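The complex is shown incomplete by one protein chain, all other protein chains being positioned as in the whole.
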Amino acid sequence: MSWNIRTDLAIENREIYQKAEKVEDEIPGIKTDFENVSEDLKVTKVEIISEEGEKALGKPIGKYYTLEADNMHLGMEEISSQVENKISSILKELLQLSAKDKVLVVGLGNEEVTPDSLGPKVISRINITSHLIKYVPQYINEDTRSVSAIVPGVLGTTGIETSDIIKAVSEKTTPDKIIVIDALAARNIKRIKNTIQISDTGIIPGAGVGNNRQRLNKETIGIPVVAIGVPTVVDSKTIVSDVIEGLIEENKIDDDKKEDYYKYIQKMLPEIENNSIVTPTEIDEVIANISEIIANGINMALN
Amino acid sequence: MSWNIRTDLAIENREIYQKAEKVEDEIPGIKTDFENVSEDLKVTKVEIISEEGEKALGKPIGKYYTLEADNMHLGMEEISSQVENKISSILKELLQLSAKDKVLVVGLGNEEVTPDSLGPKVISRINITSHLIKYVPQYINEDTRSVSAIVPGVLGTTGIETSDIIKAVSEKTTPDKIIVIDALAARNIKRIKNTIQISDTGIIPGAGVGNNRQRLNKETIGIPVVAIGVPTVVDSKTIVSDVIEGLIEENKIDDDKKEDYYKYIQKMLPEIENNSIVTPTEIDEVIANISEIIANGINMALN
Amino acid sequence: MSWNIRTDLAIENREIYQKAEKVEDEIPGIKTDFENVSEDLKVTKVEIISEEGEKALGKPIGKYYTLEADNMHLGMEEISSQVENKISSILKELLQLSAKDKVLVVGLGNEEVTPDSLGPKVISRINITSHLIKYVPQYINEDTRSVSAIVPGVLGTTGIETSDIIKAVSEKTTPDKIIVIDALAARNIKRIKNTIQISDTGIIPGAGVGNNRQRLNKETIGIPVVAIGVPTVVDSKTIVSDVIEGLIEENKIDDDKKEDYYKYIQKMLPEIENNSIVTPTEIDEVIANISEIIANGINMALN
Partner (left out) sequence: MSWNIRTDLAIENREIYQKAEKVEDEIPGIKTDFENVSEDLKVTKVEIISEEGEKALGKPIGKYYTLEADNMHLGMEEISSQVENKISSILKELLQLSAKDKVLVVGLGNEEVTPDSLGPKVISRINITSHLIKYVPQYINEDTRSVSAIVPGVLGTTGIETSDIIKAVSEKTTPDKIIVIDALAARNIKRIKNTIQISDTGIIPGAGVGNNRQRLNKETIGIPVVAIGVPTVVDSKTIVSDVIEGLIEENKIDDDKKEDYYKYIQKMLPEIENNSIVTPTEIDEVIANISEIIANGINMALN
């Protein structure tokens, strides 16, 4: 029944696969490293290294860093600055920036829906320099990197595929590297206050709210795309499926009955309206503080 | 297991009670009337007339109007104006306004969390007149009613009980009637796009997001309080409990097993983090259009 | 000293020219028509028909409609609906829409600065259909026109020329017609609550706040561009220059002295910081109500 469980986090895909397939050692095609940066901050690097790994995790070949820090959403100085430093160093590694590289930062999502507003909120804190280099070079350091940014909006409010807007602007402004920030769906609601994922595999705009569209990555857009994602919602269907899956397991339901239960879920899921999401009531605090952390991390990496 | 099912809608409490108690006729202590205003708009009036009714529905004695119109959230002219007219006429009935009555309109909720931002959004569209009557009476009709408004914020961002702010402002400005607007929790997510409840029983600020605090009504504040509520979320625990309840029923689980299932839910619910909510992804559209409808209805009733 | 007087309104350029050149009849190269639509609404059509007219008014050949209605900013039903109807009919004339024409609506300006937020506010109320035609044609009328929209942001927050973003998106999505909405600068602050200009001559993004950049029109972008502009600010330098100009005139200052006065202004203007603007304190109400009027007018014209 794992088709009802949706997550954008490689680290959760890995857990799901290990549990489903009863794999205790490493999954073939996957390499995983753990780092305890401090008592507060843990970093997991899941690397998908082959097609076999791609199939197992349902995600493309590449590196997926997951930063986990309890209470990251509270914005406390000490934890925040650790996370910012780590974001900066991971970005530097994944982007492989040369001194002259121009960077475009893209903030995906819908500003009007709090859990989807992370991307635009980050953009509002990025140090934009590309117009200064063009119009007032005398006022800035000569080795200032060119940084520009866009907030392309969402399909529902523009009517335009977000990937088309990004591609169009990218073709016109020819950045060397792209950073995309987006809100993600997790499987477990506890992740919403403590997790950031950074990967070098690009992004599928709109995937965060249930639609499935074109991936933006080096292949499709000709430029490396590093994605920073923060889980801010759980899909309602995921929560419901997960609960019943747990019930089946806990109560050792036999296979016949299991089929009935699955049929019931199939019948009932459409009742839970398409695209409904689960989010904590303090999501405003989560977005405010984590967007600031990410913006600081990006600014540190680019300047 | 109905203690896991939370709803702020009297109409849903009634359904839950009828089903649980297998009551097919009217519940003792309750009077219900149905009106099909048009093909689009249906109004149900649930009146709790005795203590018996109070216990059955878990809500105080009084009138609860529920307006239901499919696609109300799309803001189409035709449906909107029907709903606005009906809101206006129900408000007039419940408020029993005399020509000189001063009205205070209160917009509850947190502007920063989309599904909780209904109250503040409505306030931004209310025609405020009390300062005009005081400072520039020459520019307005002499029979203009005095209307003022506040957005008291939420406990998490003020640190102050919302009911204390409302009481304090009410004592200082001495309105004759109060209208309070708030986002509610429904049991069924389908209600989020088509339902408005209006009642003369006051409101418990903060109840919409899982806390339980003091009721504001004629008894506690000395002034009649009419509440306009719109379901914008479903409590996560409600969805999960509801699904398992349905599964038990559908699969005719026997009583022994049922106990195990209930125990499992008890164990698992805390995992679904306190105060997490389910809401549709297009909640911004719901809030934008329904807040406009409610503000128009209020302005119509007061002017 | 008219080089200090800045206005984006053709109707004001005309007045300035007539006064400066002491022209009482029509300016050569210009054709002007007046229409009193009602007691409330006046429409002036200034048509620049030759290069001579271009030079006189400092604006390109084309039609400039100015709608004037006192208290337009108060959003009263009666005036609003007259203005909406007029916007719709002028748009139809200038756009010359065929049934199949796809339209892109562009909202210029900075959402974070109230007097510059008109464009984005209008966009949030436009009926977007292009994604519905693509993904759910079964749910909409088959003759629904394709409408899409973007909010490109401003140079200071994106680092990208706004005209580049519009061109890029336009090339990628190939609309047949473009409507651009922007906040303008007027000469007279009284215009801020009662004026809308609609023209078929395109727009220079960023011009509204003192910068001078590339014009978007049929020549540069290959697609007809109709601009809807609303004066929301007066340039500080304009106010100051205007006042001193008035003082000189009123007090019949002789030519010698005049030169001194001009020198003084030259010295003093830089003190009034670049790009500072004058706006009424109730600019939030102006933006809220006039953006709604414009969006309604556009929706009416396109559907």
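Annotations for the structure displayed:
First chain written, first letter: the chains are A, B and C, and each begins at residue 1.
Keep this in mind: a residue touches a chain if its C-beta (ideal position, glycine included) is under 8 Å from a C-beta of that chain, and two chains touch if they have at least 3 such contacts.
Bear in mind that the values here come from a model prediction, so they are computed numbers and not experimental data.
Shown chains touched by the hidden chain across the complete assembly: B, C.
Screening C:V23, C:V113 or C:I133 for touch with the missing chain picks out C:V113.
The hidden chain makes contact, of the residues B:K19, B:K92, B:H131 or B:K263, with B:H131. Interface note: of B:D70, B:D164, B:E250 or B:E292, the residue touching the hidden chain in the full complex is B:D164.
The missing chain lies against chain C, touching residues 110, 112-114, 116, 156, 189-190, 192, 209-210, 236, 239-240, 243-244, 246-247, 250-251, 257, 260-261, 264-265, 268, 271-273, 275-285, 288. Contact between chain B and the unshown chain involves residues 112, 123-124, 128-132, 146-153, 155-160, 164-165, 167-169, 171-173.
To be clear about the criterion, only the chains that are shown with their structure count from here on.
In whole angstrom, the spacing between the mean C-alpha positions of chain B and chain C is 42.
Rounded to a whole number, the gap between the C-alpha centres of chain A and chain B is 35 angstrom. For chain B, the set of residues that touch two or more other chains comprises 288.
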